[in-house]
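Here is the structure we will look at.
As you look at this complex, bear in mind that one protein chain is not there, while each of the others sits in place.
Chains here go by letter, A and B, matching the order in which they are written, and residues are numbered from 1 within each.
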Amino acid sequence: MRIAVLSGKGGTGKTLISVNLAAVSKEAIYIDCDVEEPNGHLFFKPENLAAEYISVKIPLVDNELCNGCRICAVFCQYNALAYINQKLLIFDDVCHSCGGCVLFCPEKALAEKEKNIGIVQSGTSGLVHVITGILDTGEASGVPIIKKLMQNAPAGQEDVFIDCPPGSDCIVMESIKDADYCVLVAEPTLFGVHNLKMVHDLVRLFRKPHGAVLNKCLEGYDPAAQYCEDHGIRIIGRIPFDHDLGTLNSNALIAARENGKYREVFTSLLQKVREEVQDAAAIDFKR
Amino acid sequence: MQQLLILSGKGGTGKTTIASAFIKLSNAKAYADCDVDAPNLHLIMSQSDEPKRSNYYGLSKAKIDLYVCIRCDLCRQNCRFEAIDSGAGGIMYEVYHYACEGCGVCEAICPVGAIKLIPAIAGELILYRGDAVFSTAQLKMGSGTSGLLVTEVKKQMTSVINDADIAIIDGSPGLGCPVIASLNGADMVLIVTEPSVSGISDMKRIIKTAAQFQTKIAVCINKYDTNIKNTEIIESFCEFRQLPLAGRIPFDPEAVTAINTGQSIVEVDCLSGQAAREVFDRTMQILVGNG
Partner (left out) sequence: MKIVLPANERSMEKGISVSFGRAPYFLVYDTDTQEGVFIENNAAKSQGGAGIKAAQTVVDTGAKALLTPRCGENAADVLKAANIEIYQSINGSLENNISTFNKGELKILSEIHAGFHGKGGE
């Protein structure tokens, strides 16, 4: 089963939960899709590392063939091309790699070259296969990296845990596209609820079966629990605020590997997730 | 007018909690929430009047007219973003709104003119004008145009203020486009970090990004007492890089209570509020140049 762990807000516990669920699975694949700020690898400290560069295609001009017609510059929606003093200037950093300029150049003066935007690093930590996407600082779009990362999550094999980026924009959508089930992580604050709504809207739009895990639960009023009740989101787990858990986490230690108490917590949570996935599949089948 | 931007790299470190505290302490006449993906500042800085709302148009998106379409498949084959699907039976061509990047290749390659790029509403700009000017926005789900919307949020703020000494900008997490757009025009960046390995890693990446803009940078450590060892690591790092430290704020459950009742931490009597005051004073000193 492929499980995506997401939350609208950063810092709620996506990585805590996805890392620990992967750690208590028999064999699992952990994919870190938070390519701007990947953190899972800090916990797993994977070995046997292999890296693959991810690149996008950028136009390359042959100034001999270019006749200055400017069709490419006018076509480009991103202003990545300018024709100055009989030379075509190409701006890599605003190019979206759509390939249009190359396609439409009447003189066939444009070809393409590869530009690296980041890497996909893979390694192992115990029985977990750890796959991390890292976007180079300064690059604006991590979508090509997510696409590559998700190639590592084929259906029907080992359990895959997808640690999603925060928010609900394109990069998150790309991360949950192939998931069988989404775990929404929420914290009991007003900010957390506002952002829980965003990811809730997102998973419903993509028609993904989902459930909520409330993290850092404290005494008193829990606006996130209230939201779940009001909107029919099944709460599949509650992790109380726990100083020791926080310390382990802040030292980048995998709680389930350090301490039997936490191993049990995450093992039960994993079991609950499995049940939810089976239920969801059964419902689908009946449809 | 000086702009103070609050960033973190990692989400959940306390940007909005601290930004709201600073706004209260400085009695800022202008502030903005640049986390257009997931704006939260309005939940603390509640406003009495209705704001001005305006549509924000982002990238145009392609739309296929199925009456004109001859199902030649050229559009789908040439779409680099896998945004076109041939649909049911391979004849119901449609553009995935969320994947489309508005490049125009399909529009240009369609032999019968069945595809047009249409401006799409990507979000909403919101402007409050009460005692202070508060500019914010909400990006529509799946819209990729955060950077420009952030720029619009700041522009919206600066275009209506007359007399503000300081503007406080609540930034967004990450270090992509929206962060870069919010760095434009900032006189100083306060990086809020937390003492975890993840927090430190993200802090270093955000410092690298902010340094490219040559703005003043200061660091403050929130929830510092959750891990003293890491707090000390951060402080040594800042000393080594000659980055001024604006201070430390303890973890405080009362902060959560305050936030959940829509109040900033400096409006209630609590440890984090007191510490935030000291961090604020130090930040102001650095901003003005005495730091």
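Just so we're on the same page, a residue touches a chain if its C-beta (ideal position, glycine included) is under 8 Å from a C-beta of that chain, and two chains touch if they have at least 3 such contacts.
None of the values given here were measured: they were computed from a predicted structure.
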In the complete assembly, which of A:Asp32, A:Glu139 or A:Glu276 touches the absent chain? A:Glu139
Touch criterion as defined above, residue of B:Ala181, B:Ile207, B:Ala246 or B:Ala276 at the omitted chain: B:Ala181
With the missing chain put back, one of B:Thr16, B:Asn40, B:Asn78 or B:Ser146 would touch it. Which one? B:Ser146
Where subunit B meets the chain that is not shown, the residues are 58-59, 101-102, 122, 143-148, 151, 177, 180-181, 184-185, 212-214
For subunit A, the residues touching the chain missing from this view: 73, 77-80, 82-85, 87, 89, 91, 93-94, 96, 138-141, 143, 170
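Convention: only the chains that are shown with their structure count from here on.
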Taking each chain's centre as the mean position of its Cα atoms, how many Å separate subunit A from subunit B? 18
Which of the residues in subunit A come into contact with subunit B in the complex? 8-12, 15, 36-37, 39, 42, 75, 77-78, 96-100, 103-104, 135, 137-142, 165-170, 173, 187-191, 194-195, 198, 201-202, 205, 218, 220-221, 223, 241, 243, 246-247, 249-252
Per the contact definition, I'd like the list of subunit B residues that touch subunit A in the complex. 9-13, 16, 37-38, 40, 43, 59-60, 78, 80-81, 98-99, 101-105, 108-109, 139, 141-144, 146-147, 173-177, 180, 194-199, 201-202, 205, 208-209, 212, 226-227, 229-230, 253, 256-257, 259-260, 262
